[in-house]
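Here the complex is missing a single protein chain, while all its other protein chains stay put.
On to chain A.
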Amino acid sequence: MSLEILGIMVLWTFLFGYVIVASIDFGAGFFNAYSELTGKQHILTKIIQRYLSPVWEVTNVFLVFFFVGIVGFFPKTAFYYGTTLLVPVSIAILLLAVRGSYYAFETYGTKGHKGYALMYGLTGLVLPASLSIVLTISEGGFVSMTEGKPVLDYWALFTSPLTWSIVVLSIIAVLYISSVFLTWYASKAKDTKATDLMRKYALIWALPTIITACGIIYELSFHNQEHFDRIIDLWWMFGLSFLLFIGTVWLIWKRKNYGLAFGLLVGQFAFAFFGYGLSHYPYLLYPHLTIYDSFTNEAMAISLVVAFVLGLALLLPSLYLLMRLFLFNKDYVKGSQKNKA
């Protein structure tokens, strides 16, 4: 495997990690706010907060890892994306700022202000939308080179159906992923009411997820023929993804083995995400930038890979500890929170 491919695989994997973990977090915030509005908060809030508390900061690091890593492995992306993304990414930073800090303010500081919960929930929906814009831009057609500098055409971007279908998919996927996860989490906590509610949400959002995903591929056929053709070549990955989707829905419908259902869901998104990534290869930004012409020098690439391996050797055991102590610890999940600082 060439270093270029190794680099992008690592980054893509972390981005996938972020997509899953952040979706759970964004969606949970939304369900929390929604239940607050509809007077069901006594059912959900506890479960959601218990999950979010010890892990929220870890979620953010996945994102930081991705953007620091991509500038390290593919420095030219800093030039192309840095110049064009000022506005959308700044907005995403602002939303992340509101989210991260208000979350901490509320859980550790003052409890129970309704405004916080609503804001937290709302940002959870706008964030995936603003972050997914980056994927749209990467499809090409929105960035042109003037005087050797990339310029983003906002008008074309905001009037393109592709943009909006990706935005819609990102929001729906967030709701679907997090409701499936929370169904499982609530059932582990033996909280039947919350389980039933989350199960209902999971079933509601399942179909729209698949419909919008297909919609995007259809849109893409008009927007970027080359990419569309490569997706069709990789049809089996998307097919497998679909089968896993059926599996998840079936299990949830039958109220069976929610843990496995979530596992299948991760598989479903993994196949789709990596299928998308593979078909995007070798472009980082159609048609200006590929992973080959943007790659860093060999010395840096090798040291980044070595640092990565050493870093993982440190992190994986720690992450395992975190999961053992909280996510999958029966006492904690069921909620004896008296050990909090």
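Heads up, the rule we're going with is that a contact is a pair of C-beta atoms (placed from the backbone, for glycine too) under 8 Å apart; a residue touches a chain by one contact, two chains touch by 3 or more; residues count from 1.
Going forward, contacts and distances are computed from a predicted model.
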item	value
Per UniProt record, name of the chain withheld from view ["Iron complex transport system ATP-binding protein", "ABC transporter permease", "Cytochrome d ubiquinol oxidase subunit I" or "Sulfurtransferase complex subunit TusC"]	"Cytochrome d ubiquinol oxidase subunit I"
Residue touching the undisplayed chain, where the options are A:71, A:135, A:168 or A:240	A:71
Per the touch definition above, residue among A:105, A:222 or A:292 touching the missing chain	A:105
Touch with the omitted chain, as defined above, among A:2, A:83 or A:144	A:83
Hidden partner chain, touching residue among A:6, A:58, A:118 or A:278	A:58
Absent-chain interface as seen on chain A, which is shown	53-55, 57-58, 60-61, 63-65, 67-69, 71-76, 78-87, 89-90, 93-94, 96-98, 100-105, 108-110, 149, 151, 296-297, 299-300, 303-304, 307-308, 311, 314-315, 318-319, 321-322, 325-326, 332, 337-341
